[in-house]
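Please read through the structure below; I'll follow up with questions.
With one protein chain withheld, the remaining protein chains of the complex are depicted in position.
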Amino acid sequence: MLLKYFYDENLAQASYMVGCQASKEAFIIDPARDILPYIKAATKEGLKIVGSLETHIHADFVAGSRELAKQIGAKMYLSDEGDNEWKYENIEELPHQLVKDGDEIMLGNILFQVIHTPGHTPESISFLVTDGGAKTEHPMGIFTGDFVFVGDVGRPDLLEKSAQKEGSADKGARDMYGSLSKFKRLPDYVQVWPGHGAGSPCGKSLGAIPSSTVGYEKQVNWAFKHEEYDSFAKELLEGQPEPPKYFGVMKRVNKVGPNFIEDMEKPKRLDDISVLNRNIKEGAQVIDTREAALFSKEHIQGTMNIPFNQAFTNWAGWIIDYERPLYLLTDPNKLEEIQKTLQSIGIDKLKWYMDVDLAIRMTAELESYHDITPEEAKELISSKDAQVVDVRYDSEWKSGHIEGAQHIMLGDLPDRLDEVPKDQPLILQCGSGVRSAIAISLLQANGFKDVHNMLGGYARWKKDMK
Amino acid sequence: MLLKYFYDENLAQASYMVGCQASKEAFIIDPARDILPYIKAATKEGLKIVGSLETHIHADFVAGSRELAKQIGAKMYLSDEGDNEWKYENIEELPHQLVKDGDEIMLGNILFQVIHTPGHTPESISFLVTDGGAKTEHPMGIFTGDFVFVGDVGRPDLLEKSAQKEGSADKGARDMYGSLSKFKRLPDYVQVWPGHGAGSPCGKSLGAIPSSTVGYEKQVNWAFKHEEYDSFAKELLEGQPEPPKYFGVMKRVNKVGPNFIEDMEKPKRLDDISVLNRNIKEGAQVIDTREAALFSKEHIQGTMNIPFNQAFTNWAGWIIDYERPLYLLTDPNKLEEIQKTLQSIGIDKLKWYMDVDLAIRMTAELESYHDITPEEAKELISSKDAQVVDVRYDSEWKSGHIEGAQHIMLGDLPDRLDEVPKDQPLILQCGSGVRSAIAISLLQANGFKDVHNMLGGYARWKKDMK
Amino acid sequence: MLLKYFYDENLAQASYMVGCQASKEAFIIDPARDILPYIKAATKEGLKIVGSLETHIHADFVAGSRELAKQIGAKMYLSDEGDNEWKYENIEELPHQLVKDGDEIMLGNILFQVIHTPGHTPESISFLVTDGGAKTEHPMGIFTGDFVFVGDVGRPDLLEKSAQKEGSADKGARDMYGSLSKFKRLPDYVQVWPGHGAGSPCGKSLGAIPSSTVGYEKQVNWAFKHEEYDSFAKELLEGQPEPPKYFGVMKRVNKVGPNFIEDMEKPKRLDDISVLNRNIKEGAQVIDTREAALFSKEHIQGTMNIPFNQAFTNWAGWIIDYERPLYLLTDPNKLEEIQKTLQSIGIDKLKWYMDVDLAIRMTAELESYHDITPEEAKELISSKDAQVVDVRYDSEWKSGHIEGAQHIMLGDLPDRLDEVPKDQPLILQCGSGVRSAIAISLLQANGFKDVHNMLGGYARWKKDMK
Partner (left out) sequence: MLLKYFYDENLAQASYMVGCQASKEAFIIDPARDILPYIKAATKEGLKIVGSLETHIHADFVAGSRELAKQIGAKMYLSDEGDNEWKYENIEELPHQLVKDGDEIMLGNILFQVIHTPGHTPESISFLVTDGGAKTEHPMGIFTGDFVFVGDVGRPDLLEKSAQKEGSADKGARDMYGSLSKFKRLPDYVQVWPGHGAGSPCGKSLGAIPSSTVGYEKQVNWAFKHEEYDSFAKELLEGQPEPPKYFGVMKRVNKVGPNFIEDMEKPKRLDDISVLNRNIKEGAQVIDTREAALFSKEHIQGTMNIPFNQAFTNWAGWIIDYERPLYLLTDPNKLEEIQKTLQSIGIDKLKWYMDVDLAIRMTAELESYHDITPEEAKELISSKDAQVVDVRYDSEWKSGHIEGAQHIMLGDLPDRLDEVPKDQPLILQCGSGVRSAIAISLLQANGFKDVHNMLGGYARWKKDMK
């Protein structure tokens, strides 16, 4: 048996390739939408990908199972657990097999046993792997998806929050409690290969360790420390971060099936600034992906700034309107990577792009904004009645904020623009100055003029105001 | 005034940007289809491209004037000379102006005077440039297109040969004689900026110097040395190389208008070798662009090898069927460049591509062929009655060849496959071993099995057989 | 706690970063010589590398501990176990701490316990890790170095073979038996993070799984299945592959300390083929790193071909003379990577390089060799008394070979050139045609002229001769 890890740092999402060297075949567990890395890895090892295993209907990224099925004929092994709301749709024309608790799947001489482990979602399953190639009857590890993470378990409240399914969180917590009992009965030495690592919004305290073991989690994971359900449920549901807005979309997309990459139109290159400007005037959705420092210095009026860094996926998911065509102002050398990143969360309507440096040079009148220090901010508040707008998460806001500030979480800003005062200077503030830069660009693109970015955010404010 | 040279080494084709720093505007003379280099250069200099000037309807590459007109609104200045067969079509919806001998065009304070200079083609015009910005009434230079080259003049026989327009060569020669008289009347110091450099099949002895002067050409160019028409015409028409097959296509495409790049489908990525193989079985046109040494060692059955080097444009134009979809086996990092190269000569039906390394690794049974030395070739001829097939140009064949060899010029091979003997070992031979490698791949793709590439070609044969 | 895997595919060597998010510090376990990846990863996570832990004196790659100590002041934690022959030297001026069985090292609130686990080498230690940050007294995992691998244990015979330390293999086997007893007493759930993966010559059957657990290895690893020492020792010592020649060098280098990268001369660029040729005539050691298919087609006389692929490290270690200056003919874009690869096994005398494409173009007379099929080989043997030279490993040779073939393992060929017949045509053969291509280049560089590479190696011979 061969095992290879794949990890998407933007999504904190893990997928895996398991290969049988004897049969020269491989499975992908929870594949992402960009299937090329799997194909390259398998081909390099002389393996053919014959199947993909999905632990559940993902809410945080577009799954690649259908893409693998369409492109290379890999059979999809999909959960048949959960009620009618949790059934995969439109899979008839693709090679697939629905699986239930207790089912067994062979890959050469490697055995995958299906275990129903609801909680995160009703249809969640795990795959217990036994390597017959090593002539053993001892299971080697378990792919847990969003069931058990390193040091945490999957949150059952995602859908209640992002897709407004009322009551689903409580039901999920109870399911999870039951599933953990099953988990406890596995041998201590079994490895745990989870679906996410530190930073994923699918849980609240995921560890920064690639994998764990059943025995270790039983000793250390908070979820195994509760003697009874209620205290467990309380700890489980408490303090979970706001799920990104796009999670609701993802869940639906993965259920009914995303577009196939090859069927999607490729983005076209724009060469003329006047065409761009005409589109901006007509309300086009234009994102500039440069670093905030460059954008603040000079940018084209009417464009928003979501810098292409590790937080891009998250804020793109919150801010970009999935239903409207998207224009990118970007370094063309990064276009392919940015497009893949957008596609990873289902933003498929990228229609146009333009070389941002060309666009800047072609433009006579550029817009800009200034950074200001907390001290300058304070002066601006007193001298010109400036309004501070704090765009941090609820939990951050609750643990301390600037007096008199208005709180609108960055992800909510597109829908709450009319709450922002139009007749006062604005000071945008977050934790460090990164999110507030995105917020400023949003405001400028919507016609706000007198905007300032507070350097260092609330952290520096507290320090400087001492 | 600002002048910038652009040179496409594959096509030996020159285009030019002339800019007026006062009006911040630029013209492109004889733009190629890939307009990005012009846009970048103009933007860098703070200029806006407002027009393109075409010296004639090109036969050797797809002109970029319509692309510039569509994408950035640049006005096309096109020849209105020549009879009805030589009129641009489908230009109504694009910004354009038809020009005739004597017309004047201003770019800021730079003057372009139109001079009708038929010969290469009936509608050929030249543009005499005078820089008013330097406050002079002295012309600085002339854009001659395919009229006068450095050391040569444009051939008038292209269309007769590639598009079977009978009698057009003689008429063109007479026109050329007249046009040269006009040229002689220009001041000696005027620079000559031609449309092609050494290696272009649009003439036979083009110099490897970027530009020349009227006075120098009058002294040195063979075309000015004839006292009377007949000897001139004789030298002009003699010894012109076979025009590539695709020239006829190009002429038509440039007359009626090529596809716009943004309207064309983008090639799709193939991930699965079985899909490729199925397509090959159904007769798909598949080109492998690797170096011949790699292809000869191992390749997928049914694929042809046109290595992506400087000769690619020429042989792709001869061999690829414009009407059928095209599959590429290639290094994906080179795809964009290869596609641009194909598009530069109007091969627009690139539908699919596959990473050639992945494809090779995914394939169990690969095909190959061997190189042999002239000595080994000789042995093969005597011991096994092998047939030598010489794929060089007529002129090369006529100046010496291997006894008993069969002559089929590489460009004609696709149409003459049934003349190649099927029951003998074959030895493919050219001048150095490069063209014969392409020929072998063509034969293998069409089912010929016992094929050998002669190392070093006829040059080495002669040397070794001494 | 944060854990990150690093894996060098050429060396099949694993190293690890463990970070404490509280103290913002990190350790590197068994760092490789190229320290930049560790620095980048740590910096990205906001950590500072403060120490490196070495499990033992490595024999298969140059350790990076001293480099980290010199460049960024990271303290080296080194084994103080083993007798006098196994002591690190020249460490006085670098930050370091010698550790013994039972010692404890803290990184923020992460505990590393030192366990003496001799066998592979006498001074081998393992590090048992307990994450106090997760408020547990349960160990999470153990860094085993070359003690326990996934499915195998470290071989104790390396030094006996590569450094001629007689009797060390038996002593090591006995040590290993004792160390495994200690290992068995660890909790089942403890993860095992080994120093090598599949393909390393430090063991014979390493698994293709990144990590394992104590409990799983106890169930499945062959080494835990023996009830008594003798049968264990027999299985342990049997069938171990030839250790690469350079292992002896590495062991010494890691003991006394390698050169620091910044003190080493950088390779110079050669621009003139005549300078290269003069050096070749004077016996310079010149390696051409292109693919064998390109080299076979044309190469410069007197150069050897070790293609830069995954096997490069191994064959470079066998064939390159560490004591002599090295010239590379290569793609300059790959120079840096090739140099790092050479440095990873201590080949530090890279003095010159030349762009191989320029060199080829500058050369009038190039050398080449042909591939032949098994059938053609057979004919050559009977018609011209050709001698087959088989360059596979002993174990491959023993399990079947061509009758009449001469056996010289590729790694031994440089020292046994005088055994190769000079007056017969030679047919070089290995398992697939890859190693024999290197062998041919070695022979050609040493003046052998009539050489042939057998396509597909012994595998195809057997198939075709059926």
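Letters A, B and C name the chains as they come in the text, with residue numbers starting at 1 for each one.
Everything that follows uses one rule, which is that contacts are C-beta pairs under 8 Å (C-beta built on N, C-alpha and C of every residue); 3 or more make two chains touch, one makes a residue touch a chain.
Since this is a predicted model, take the numbers as computed values, not measurements.
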Omitted-chain contact residue, chosen from B:L3, B:L237 or B:L335: B:L3
Touch with the omitted chain, as defined above, among A:N90, A:S205, A:S274 or A:S368: A:S368
Touch with the omitted chain, as defined above, among C:K268, C:K281 or C:R324: C:K268
Omitted-chain contact residue, chosen from A:S296, A:T330 or A:Q387: A:S296
For chain B, residues in touch with the removed chain: 1-3, 5, 19, 21, 131, 134, 136, 138, 140, 151, 187-191, 198, 207-216, 218-220
Contact footprint on chain A, counting only the chain that is left out: 291-294, 296-298, 368, 370-372, 455
Sites on chain C contacted by the missing partner chain, in the whole complex: 35-36, 39-40, 43-44, 46, 48, 71-73, 262, 266, 268-269, 271-272, 274, 358, 361-362
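The rule we apply is simple: only the chains that are shown with their structure count from here on.
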Interchain centroid distance [CA atoms averaged], chain B/chain C, Å: 50
Rounded Å distance, chain A centre to chain C centre (Cα mean): 39
Contacts with two or more other chains, residues of chain C listed in rising order: none
